[in-house]
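Worksheet for the structure shown next.
With one protein chain withheld, the remaining protein chains of the complex are depicted in position.
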Amino acid sequence: MKFIEHAIERLTIIFGSAVLVMMVLQIVVDVSMRTFADKGLTATSELVSHYYMVMVSFLPVAYSELRRRHVEATIFTDYLNLKKRLVVELFGFVLSVLIYGILCWGTLQEALSNTAKGAYIESGVTVFYTWPSYWILPVSFGLMTFVLTFRVISTFSQFFNGRIDTQAASPNALNITVTEGEK
Amino acid sequence: MLEIDPVFIGYFSLVGVLLLIMMRVPIAVSLLTVSGLGIAAIVGVESAISMVSTIPYGFASSWTLSSVPMFLFMGYLAFHTGMTKGLFAAARAWLGWLPSGLAISSIGGASGFAAVTGSSVACSAAIGRIAIPEMHAMKYDIRVATGSVAAGGTIGALIPPSILLIIYGIQAEESINDLFIGGLALGLISMFMYFIVVWLIYLRSPSRLPRGANTTTSEKWSASLQIWPVLVLVSAVFGGLFGGIFTATEAGAIGAFFTLIIAFFQGSLSKSVFRNSCLDTLLSSGSLFMIAIGASLFTRLIALTGVSFEIADWIDNHGFSTLIILMVIIVVYLALGMFLEPIGAMLLTLPLFLPIIAEHGIDTVWFGLFVAKLLEIGMITPPVGLNVFVIHSVAKDYASLEEIFSGVIPFIIADLILIMLMVGYQQLI
Partner (left out) sequence: KTIRAVSGFGPSHVLATTAYPIMAEKLKDFTDGRWKIRDTPSGLLSVSEMNQGLKRGVAEMGTIIMPYFAADFTNSALVAELSVVGTDNRAIASAVSEYISTCSECIAEFSTNGQVYTGSDATVTYELLTREPVRTSSDLAGMRIRTAGSVFTRFISEMGAEATQIPSTELFEMLSSGVLDGTYSSTPDLKNQRLYESVRYVTNIHQGVFNASAMPSLSNRIWSKMNEKDRHALMHAAQYAQAASIAGWRDILKEATAEGEKQGITFIEPDASLLAKAAEFRQKHIATVADTLEKRGVVNAQEKVDRYLALVEKWNHLVEGVDSIEELAELRYKEIWSHRKLMDYAN
């Protein structure tokens, strides 16, 4: 599990940072070129919107979950005792697994069909292929579903072990709390 | 198939989202779940799955939205390199004698920032990461600190450029320049209202907004010397924007670029600073975009249910006076603003309200500003308050979500007073 956590972290950092820097540079070069050379960089808005933005929006979703950065309201559950809180949390995780599972499956179908027809848009006189960008979603949501599944399993096992661990709820917990054995 | 009245599904969905959020289901998942189920109940499971799986791509693949991660990146870079420390050291030196000086500076900063960005999320993102740690260091009450920045961010969509006002102008066929002039006035008035809120909080309990230590004149000037990097950054962004070199959408990337360059020459751009800035940006966008997508999908559900048609019919059939109609519209926007994403909410409601407005001879420019202000209030109201989530995301180490929501309450009250003043103004003209 540790290995996968690190893999997700590295994947997010490497690809995510690269995309952020490319996005900055692409826009800066485009602006400079059209100011000083009267000719902007080809397909800047297409690349930014269809690749960089899709990447920046979805790639970090799984890593955000590892860091428990997805926003939730805790005020109404704070008064519950630990056991009840765990049930509520479990419900949230199960629902999340379902939703992200559906998202993963649905966006996978989209990616497949867009790949099959070689989806593109017109960018000026040239063809700008968009189909590869559709794959970013099933991959990102797949990772997210995977992380959430482990959350469900770990929460379940805590619940039945009677050993309640609040670490999962701490915002800086990098670890997924899977089983007692792994810790 | 079981036939349920779609309008009922609409109202039920609002309750459903509320319940899930209260049960600590992540906001994005709550919105996605209810939207998916609602759409499935009205047009079938296949349509619902298709919508849930196509809208994320369509929503995120937007050139205009690209300013949001770019401004986040700029804010994080400026914070991690310590560039903004200088700015706030100067603010502290000069305004430290003034109680609540930093909160005032943050709101003022957000208003200045509003001139280079078209969206309030981007505005909150940039100012929040910069200002909140400083206010925390000054021992400000964290609720006031976060609340003032979350509310201050809403000025971003009022002071031009403003994506909301452009879309309104196109939909309502109104002069965008007129809307921008009005937006500038409304943004500045909002800023002063927020100043007053901060001062009132101070008057009631001075300990929540402590004064800084007194500084000597020479300390003041030496602190001022530290702000040159920020001045370079600000003049580059403002100059380029007003010089017609780049657009508000591009301003975020340009700002991030200059922050990187300045930090590089200052020697403050270490590997870990860079890594942390990237990571924070990614974590923030990873959580924010999913919520915005959920809110967008929820808007589609509300459109599908015909709830808005029903409300418009109800208004039409009652022959209300202009004043009552405006009150109903306020309630509708505040209610929808609790859940929906503002552009979607506007596109959904304008077809229904514009004819009513025309019938009652209400000025369309005024109405545009009125709607923009109401939708911006929605950005800070629970349960789905995008500005609050941004602030939460950039200041997670300092404040909980609930603290931020409670921190914005005084500012929402000020906004409601401003809305009433707008209605009063409308009744006079």
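Chains here go by letter, A and B, matching the order in which they are written, and residues are numbered from 1 within each.
Note that in this section contacts are C-beta pairs under 8 Å (C-beta built on N, C-alpha and C of every residue); 3 or more make two chains touch, one makes a residue touch a chain.
Here the structure is a predicted model, which is why all the values come from computation and not from measurement.
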Open item on the list: Touch as defined at the start, partner being the missing chain; which of B:249, B:285, B:381 or B:400 qualifies?
Closed with: B:249
Task: Full-complex contact with the absent chain, from B:101, B:161 or B:410 - done: B:161
Open item on the list: Take the complete complex as the reference. Which residues in chain B touch the chain that isn't displayed?
Closed with: 39, 43-44, 46-47, 50-51, 54-55, 58, 62-64, 118, 161, 163, 166-167, 169-177, 241-242, 244-249, 299-300, 302-304, 308, 344, 347-351, 354
Task: chain A residues touching the omitted chain (full complex) - done: 34, 38-40, 45-46, 114, 117-127, 131
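One rule holds for everything that comes next: only the chains that are shown with their structure count from here on.
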TODO: Sort out for me which residues of chain A touch chain B in the complex.
DONE: 12-13, 16-17, 20-21, 23-28, 30-31, 35, 45, 48-50, 52-54, 56-61, 63-64, 67, 69-77, 88-89, 91-92, 95-96, 98-100, 102-103, 105-107, 109-110, 133-134, 137, 171
- [ ] Could you pull out which chain B residues touch chain A in their complex?
- [x] 20-29, 32-33, 36, 49-50, 52-54, 56-57, 60-63, 65-66, 69-70, 73, 240, 245-246, 250, 253-254, 256-257, 260, 274-275, 278-279, 281-287, 289-291, 382-383, 389, 392-393, 396-397, 400-402
